[in-house]
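One protein chain omitted, others in place.
Per-chain residue numbering starts at 1, and chain names A, B and C are given in the order in which the chains are listed.
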Amino acid sequence: MTIKQRWQELMANQPLKRKLYEIIFGSDTPMGKMFDIVLMLCIALSILITIFDSIFVNPWIVGALVVMEYLLTLFFTFEYLARLYCSPRPRAYAFSFFGIIDLISILPMYLGWLLPGARFVIVLRSIRLIRVFRIFKLFSFLDEGYALLESLRQSFKKIFVFFLFVLIMVICLGTVMYMVEGGEPDTSFTDIPTSIYWAIVTMTTVGYGDITPVTPLGRFFAGLVMLLGYTIIAVPTGIVSSEMVKQSQRDVAKKYEKDRLNGEN
Amino acid sequence: MTIKQRWQELMANQPLKRKLYEIIFGSDTPMGKMFDIVLMLCIALSILITIFDSIFVNPWIVGALVVMEYLLTLFFTFEYLARLYCSPRPRAYAFSFFGIIDLISILPMYLGWLLPGARFVIVLRSIRLIRVFRIFKLFSFLDEGYALLESLRQSFKKIFVFFLFVLIMVICLGTVMYMVEGGEPDTSFTDIPTSIYWAIVTMTTVGYGDITPVTPLGRFFAGLVMLLGYTIIAVPTGIVSSEMVKQSQRDVAKKYEKDRLNGEN
Amino acid sequence: MTIKQRWQELMANQPLKRKLYEIIFGSDTPMGKMFDIVLMLCIALSILITIFDSIFVNPWIVGALVVMEYLLTLFFTFEYLARLYCSPRPRAYAFSFFGIIDLISILPMYLGWLLPGARFVIVLRSIRLIRVFRIFKLFSFLDEGYALLESLRQSFKKIFVFFLFVLIMVICLGTVMYMVEGGEPDTSFTDIPTSIYWAIVTMTTVGYGDITPVTPLGRFFAGLVMLLGYTIIAVPTGIVSSEMVKQSQRDVAKKYEKDRLNGEN
Partner (left out) sequence: MTIKQRWQELMANQPLKRKLYEIIFGSDTPMGKMFDIVLMLCIALSILITIFDSIFVNPWIVGALVVMEYLLTLFFTFEYLARLYCSPRPRAYAFSFFGIIDLISILPMYLGWLLPGARFVIVLRSIRLIRVFRIFKLFSFLDEGYALLESLRQSFKKIFVFFLFVLIMVICLGTVMYMVEGGEPDTSFTDIPTSIYWAIVTMTTVGYGDITPVTPLGRFFAGLVMLLGYTIIAVPTGIVSSEMVKQSQRDVAKKYEKDRLNGEN
């Protein structure tokens, strides 16, 4: 008996479970689509509440926000339990990527009584927003996302090698800069980790300016690091671009091959 | 009766309207071209006046600038009314993209009596400068612009997916950073929106430096965010590049096909 | 009589002029190559002198540098006059790109007696360093440079359209930001040109941090501008990349066509 048959049998015997499954997991029926939209809005609202929670100090507003947050968490808890209940394979769901994210997004509120800082982990709920693509699937957005992921997956190895190279480089450059600038009075290059942090800030062209060289030699060296970073930014871009060009050519070749076969028959 | 026939009939009966239409909307006749150039210069002048208006405090200069601005607005008002008058379908013009921009660019001056800040909306006039391409159409600049827009339109879905991904990421990263750095005395990560703002500033490699991590853990984490931003900047570039390569190959294929057909005949 | 014949005739009659021409303009003979190398070193030395001149205050060092600079300028003056003398068409040389650069690079020293600031224009001499490629021509560096220029020339129109678009955008964004942040006490957005400057600094991801938004609305808006800048940086890169891919494919096609023709014969 295959998994699909087992699922259909399970569902046939339990009309409530089946109905719930269609609403919660599906997005093809009107009810399923509406549930998804309501869920997305609740997640977005809950993220906004967490964000605003860190701004306001007025106890009345904070109180209102906390109450709303509790209500939403209650809703998400029921949703999680319902998902566990109606899933044909509850254990598989519980250990799936989204199952874990769903659990993580309700736990912090309960853990909040024990660890005060844990509450902000709620923002990880935003990962659940990825589900929004399910609603938009009519528009083939999901396909585009997969094509993107495929390109990145194909170029993963090259990017990994590039990263190791960058890591070794920033460690070396940071240490050299520490030797050049570290001895100055009032220097901002106080130790090697700080200098490595500077090398990352500079190589990635972020350039905060909280740590900057002041000696002529340090500035000359920093200029070299910048020009280096400016050039090697071309490498990941080149990797991803060439991978995407390759993939789009593969798609064209497939379509061409299919047309040719149709023409021959 | 088609729209074109209706238009020709309308025009035949009203020589003045036709003449005006050719001058204001067209750019093929010498008069039409000259009108476009004068209009562009007036728009540029008006933008310069608005910009300089915010610098000077000397009442005489400000007065002179305001007078010039009123004269230009008067000219633009007449131009707008003339466009409405001579357009074969005034309503369609009034609700078209350029029709709305034309209205928006004259309204602020009149609304300026009611809302003092509204006057600076005049700078939106710069959007009207897009019309400059009409004059340059001889040089096929417009084609290049359309090719560019076509490439962007084709890759819109992929870029939208990428954006949603970046948005979710900066919300998560900002919150994590708030938890890491938020408790420090004199921290610049005062609340979650500020931290999300920091995450955007860092991921996009802008790096103002008004909000910077100070703890070792914060700096380590910031370094990761930078390297992440450095890599994912490759994604939109890859999308647009591969789309442009695809489009240029499509153009070459079309030309090749045409040549082949000509050769066979 | 063609130009070449006239040149050969001229040269045949004047052995000194011909010798000088080979040394100064040519780089095929050992003497010509050596002259080019010496010239490059003199130019590099003269640039270094100008740079160091702005650092030192010790009158002895400054005096020594000025004397060296005068000697070098004297040498460049003789070189310029020799070029005028031995060129077969002195007028054409004098008005050519390099002829004008050669003149500009010696004039400032003499004008320095009249305009004190003019002396630093000497640094424009660095443009003369482009000639260094003549010496390296054995290594086909020049071809690569031309291939690069050709790609840029082909994509010039698209980049121009892109620039006009960016220009209009930074004017609009700068003005909007002035309206959002301009009213704050102690704001750094003091006027519209400053705000436009901020928009350029932000869109190009330079991000000095001398002008930064402080209000929540301003920061939200600035975040949008950054994400916009992050995406549209993909456009010029995409243009140049696709142009280069196209050109390299054209080269491959040419080579393939040539091989095919050789095979048929």
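As a convention for this text, a residue touches a chain if its C-beta (ideal position, glycine included) is under 8 Å from a C-beta of that chain, and two chains touch if they have at least 3 such contacts.
Note that the structure is a prediction, hence the values are computed from the model and not measured.
Engineer: Among C:Leu103, C:Ala147, C:Val214 or C:Leu228, which residue is in contact with the omitted chain in the full complex?
Structural biologist: Residue touching the chain left out of view: C:Ala147.
Engineer: For the chain left off this view, which of A:Cys42, A:Leu84, A:Ile101 or A:Ala234 is in contact with it?
Structural biologist: If we include the chain that is not displayed, A:Ala234 is the one touching it.
Engineer: With the missing chain put back, which residues of chain C would touch it? List them for me.
Structural biologist: Output for chain C: 47, 50-51, 53-55, 117, 120-121, 123-124, 126-127, 129-130, 132-133, 139-141, 144-145, 147-148, 151-152, 159, 163, 166, 193-194, 196-197, 200-201, 203-210, 233, 236-237, 239-241, 243-245, 247-248, 252.
Engineer: Which positions on chain A touch the chain that was left off?
Structural biologist: 157-158, 160-162, 164, 168, 171-172, 175, 178-179, 182, 191-193, 196, 202, 205-209, 212, 216, 219-220, 222-223, 226-227, 229-231, 233-235, 237-239, 241-242, 245-246
Engineer: What chain B residues would touch the chain not displayed?
Structural biologist: Where chain B meets the chain not shown: residues 205-209, 237, 241, 245.
Just so it is clear, only the chains that are shown with their structure count from here on.
Engineer: Taking the touch definition from the header, please name the shape of the chain graph: line, ring, star, complete or other.
Structural biologist: Graph shape, chains as nodes and touching pairs as edges: complete.
Engineer: Suppose a student superposes the Cα atoms of chain A on chain B; what rotation angle should they report, nearest 5 degrees?
Structural biologist: Best-fit rotation on C-alpha atoms: 90 degrees.
Engineer: State, to the nearest whole Å, the distance from the C-alpha centre of chain A to the C-alpha centre of chain C.
Structural biologist: 42
Engineer: Just the number, please: Cα centre separation of chain A and chain B in whole Å.
Structural biologist: Using C-alpha averages as centres, the distance is 30 Å.
Engineer: Rounded to a whole Å, what is the gap between the Cα centroids of chain B and chain C?
Structural biologist: 30
Engineer: For chain B, jot down the residues that touch at least 2 other chains.
Structural biologist: 193, 196, 205-209, 233, 237, 239, 241, 245
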